[in-house]
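A single protein chain has been omitted; all remaining protein chains appear in their positions.
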Amino acid sequence: MKRILFVLSLALICSVARMDAQLKINLDNLASKAKEVVDLSLDSAMLQTAGQFLSAEKSNEAKAKALISGLKGVYVKSYQFDKEGQYTLDDLKPIREQLQVPGWSRILNVVDNREGAEIYLKAEEGKTAGIAILAWEARELTIVQIIGPINLDQLSELGGRFGIPPVVVPDVKKKLTK
Amino acid sequence: MNLDDELRSALKRQEPPAGFTDRVTARARVKPAERRSTWQGKLGRLFSLRTLEWATACAVATVLLVGAGGEYRRRQEGERAKAQVVFALRMAGSRLSFAQRMVLELSSGRTAVPAKKPSAGEERQ
Partner (left out) sequence: METPEAFSQVLREHQRMVFSLAYHFLHDAALAEEVAQDVFLELNGKLEALESPAHIRHWLRRVTVHRSIDQSRRRKARPQVGLDEVQEPSSPPAVGDPLRDGLLRRLVAALPEKPRMVVVLRYQEDLDPAEIAEVLSMPVRTVKSHLQRSLDMLRRKMERMDGEARI
């Protein structure tokens, strides 16, 4: 009986840990006001399937294939609005609260007028275990979360591939190597 | 090489991303009211899904090739997964690029010197 309870507890802890790994984002109020919504949830099964169809022969696909090979999830929520003032930064508060727990650290915070971006890294046992990006403009709000061993260098290597603009993140690179 | 030549080299025309022609042609066939504002619509602008043609081809192929039906579905799901993953990576890369641009522009010292106003006779920006 004790053994059964122990196994059940372990399963519960594991499932809670898995649930905690993905940010809870409830912005349905914004979705109803948005002219365009992107809502992508790609779990490890989907990423594995995609990886099988990314060619190892083509350099751009090979890089993406390598990038996603160890990932557990990629989640994107993006809202585009017809006019300004459809959201406030308070809408991001519940998401930020989830990123202010131990394990997450904010490595970039830039704000200018009605635009801004924050980048968070999750670390486990000294290694990167995830990235969260919050980016907002006057008429657009985007949250990206990538779960798994990824760093910004890998993402920046995709610069110029698949139409992703080249990214150079000198200050962040310095921080990552500390 | 002088600056003029360097600029010509740097700014020479480039090919659009692979599949651009297909994506435009596919959108051109759809009436404006039918262009959905969902991730599928946005994905359709960015990738060559050709949903209607695929759906028709799939239906015919499935009827004719009973044994291969499972493999066809698997391939369809795989291509769709691949398109979604690449799209998601594009969004992430695009937002990183956006953050980087903000850092570069703000750290250039713009706040110390206001932007120049257009002089009389120049077109207003």
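By letter and in written order, the chains are A and B; residue numbering begins at 1 in each of them.
Just so it is clear, a contact is a pair of C-beta atoms (placed from the backbone, for glycine too) under 8 Å apart; a residue touches a chain by one contact, two chains touch by 3 or more.
None of the values given here were measured: they were computed from a predicted structure.
Think of the hidden chain as still there; on chain B it touches residues 1, 3-4, 6-17, 20-21, 23-25, 27-28, 45-46, 90, 94, 97, 104-105, 107-110, 113-116, 121-123, 125.
As a working rule, only the chains that are shown with their structure count from here on.
Here the CA centre of chain A is 20 Å from the CA centre of chain B. Residues of chain B that touch chain A in their complex: 17, 37-39, 41-42, 46, 75, 77-79, 81-82, 84-100, 102-103, 105-106.
Contact residues of chain A toward chain B in the complex are 35-40, 42, 46-47, 49-50, 52-54, 64, 67-68, 74-76, 78, 108, 110, 112, 115-117, 119, 131, 133, 135, 137, 142, 144, 146, 152, 155-156, 158-159, 162-169, 171.
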